[in-house]
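Note that one protein chain is taken out, while the other chains of the complex remain in position.
We call the chains A and B, going by the order they appear; numbering starts again at 1 in every chain.
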Amino acid sequence: MRRLVPILTVLLVIVVIWYVAAARMNAAWSYDQAARAGGAVPTVAQIVALSMNQERPVLPTPHQVAQELYKSTFGLKVTSKKSLIYHGWITLSATLLGFAMGTGLGMILAVGIVHNRAMDASVMPWAIASQTIPILAIAPMIIVVMNALGIQGLIPKAIISAFLSFFPVLVGMVKGLRAPERGDLDLMATYFASSSQILWKLRLPASMPYLFTSLKVGIAASLVGAIVGELPTGAVAGLGARLLSGSYYGQTVQIWAALFAAALMAAGLVAAIGWIEVRTLRRMGMVR
Amino acid sequence: MIWILFAVGFWAAAWSVNLALARMNLRGAARLIIPAIFGMTLLVIWEGFVRGLNVSPVILPPPSAIALRFGAEMPTLWADFSQTFLKGALRGYAIGCAAAFVTAIAIDRSPFLKAGLLPIGNFISALPIVGIAPILVMWFGFDWQSKSAVVVVMVFFPVLVNTIAGLSATVPMQRDLMATYGASYAQTLVKLRLPAAMPFIFNGLKIATTLALIGAIVAEFFGSPTVGMGFRITAEVGRLGLDMVWAEIAVAALAGSGFYAVIALIEKRVTFWHPSQRNEPT
Partner (left out) sequence: MKKLLTAALFGVFATSAHAADDVTLQLKWVTQAQFAGYYVAAAKGFYEAEGLNVTILPGGPDVAPTQVLAGGGADVVVDWMPSALAAREKGLALVNIAQPFKSSGMMLTCLKESGVATPADFKGKTLGVWFGGNEYPFLNWMNKLGLKTDGTDVTVLKQGFNVDPLLQKQAACVSTMTYNEYWQVIDAGVKPEDLVTFKYTDEGVATLEDGLYVMEDKLADPAFEDKMVRFVRASMKGWKYAEANVDESAQIVIDNDATGAQTIEHQTRMMGEIAKLTAGSNGALDEADYKSTVAALMSGGSDPVITKEPTGAWTHAITDKALQ
């Protein structure tokens, strides 16, 4: 209970700010509508009331988003194309596959960089450069090229999401694998440990806190990648397609609902990794 | 076929040169040779395969064509760069990182705020920010302001999460030591916890550099004036000017790497004490 009070307080403040912002931002439209309709200038109370339930608001109110979210998750059959669970699953599968690929690639590269001087010098700058490539620009190209090779659907999206998620893992792991102090390394040397033994018994365990911090960033990046990958695939299905079609038809309520669904999914994924992190670190005696 | 063989041969040769160079323990600027050779190799392989397999230039142009276009379109590229990077990304980055840092310290001070804001901050940090780009473009208009806004939101949470993680990076024994010195909260913060947090903070700042550029470019996809890197990319894809698209991508990669390098250099100065920064064989 004591933990909930502050969270609820902050949430309440946010919701209040949100309603005020919605009223202010949507008011202009209500005024215009009233002006176009002619007749008397409406009172402030009327404007506020009108701003709460517009069909295409600038900023939908929390209850509109909640209604849409509820309607499109529980109000429909899971197999329905309007169900957010259906779209969420499509995005989630690409996210998880991409995350697995990205994490694997990031860890392999990190181990390579720590052990091989040539890789250290040559790979890192280009890994950084690769992340500055605007993914949304090459996403359609990846999909076109894959399409030409006859690969469609899940894999191109997963590749885009792996492309975004390998980087945080790589950066975190390189840092983590180099985290052991000189003294620790010297100790291993006095034990006559081989470099693979140093890796398994010292470097990897020492890198765990860094790894988990990066994994949390990585899974969120992975979700972003899956969503970005869904934008140019022709808005076929998935949360990204929902965002796009919502934006295309100016259905702000639908955009916000898809956004919240994505956020809930991301929060769930991050929480899952956080849970594993706490478990792992506790067993390793790194946190109490 | 001959092109592909040449590319593969070049790759093998370059790799062995790099291995040898790495063993020589180069110092200073000479170290840059290795990544440069590696990059050259990638370009040669690209050129070789595009020519060898007769890939259509509207799918993937060879690097030579991109370089030619790059040279020919310098003024346009510069205008796009200043619109997207200097106006949109940099301002957003500065505002976002500063706001995140201040917020982290503020949260740290108040246990109530920490308990209330942290879970919500974590929730929002997981939000796929790309999704709010169309919304922010709608709110802040079409010029660079909306791009900066997207960047602020994008960089805020990685920096916030990393800073908070960093602020709790000290072990109890170190804090106990500060307590025995009779250090105040501010003293402990400035002399122990902030320095200890620096590796984490810079981790966040470095991730944010690439996010900033991507955010600014992506936001342009949802509406922009007729200048900017994101605008040029969408417009040129439709015109099949793929060489121009890749020239813009090259600008983005150069700008992003330069930005990252600057932050990494500052990190080296600030966190010289951290094991990962020590200049000794690992």
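The rule we apply is simple: a contact is a pair of C-beta atoms (placed from the backbone, for glycine too) under 8 Å apart; a residue touches a chain by one contact, two chains touch by 3 or more.
Since the model is a prediction, treat every value here as computed from it, not as a measurement.
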Contacting the left-out chain in the complete assembly, out of A:Lys157, A:Lys175, A:Arg203 or A:Arg242: A:Arg242
Identified contact with the non-displayed chain, of B:Leu19, B:Ala99 or B:Ala235: B:Ala235
Residues in chain B touching the chain absent from view: 56-59, 134, 137-138, 141-142, 220-226, 231, 234-235, 237-242
On chain A, residues whose C-beta touches the chain left out of the figure: 29, 33, 36, 55-56, 58, 80-83, 86-87, 136, 139-140, 144-145, 147-148, 231-237, 241-242, 244-251, 254
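Going forward, only the chains that are shown with their structure count from here on.
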For the chain A and chain B complex, residues of the former touching the latter: 3, 6-11, 14, 25, 58, 114, 116-118, 120-126, 128-138, 140-141, 144-145, 148, 167-168, 171-172, 174-175, 178-182, 185, 213, 216-217, 220, 223-224, 227-228, 239, 243, 247, 252, 255-256, 258-259, 262-263, 266-267, 269-270
Residues of chain B touching chain A in the complex: 15, 18-19, 21-23, 31, 34-35, 37-39, 42, 59-60, 112-113, 115-117, 119-120, 122-132, 134-135, 138-139, 158, 161-162, 165, 199-200, 203, 206-207, 210, 213-214, 217-218, 221-222, 229-230, 233, 237, 245, 248-249, 252-257, 259-260, 275-276, 278, 280, 282
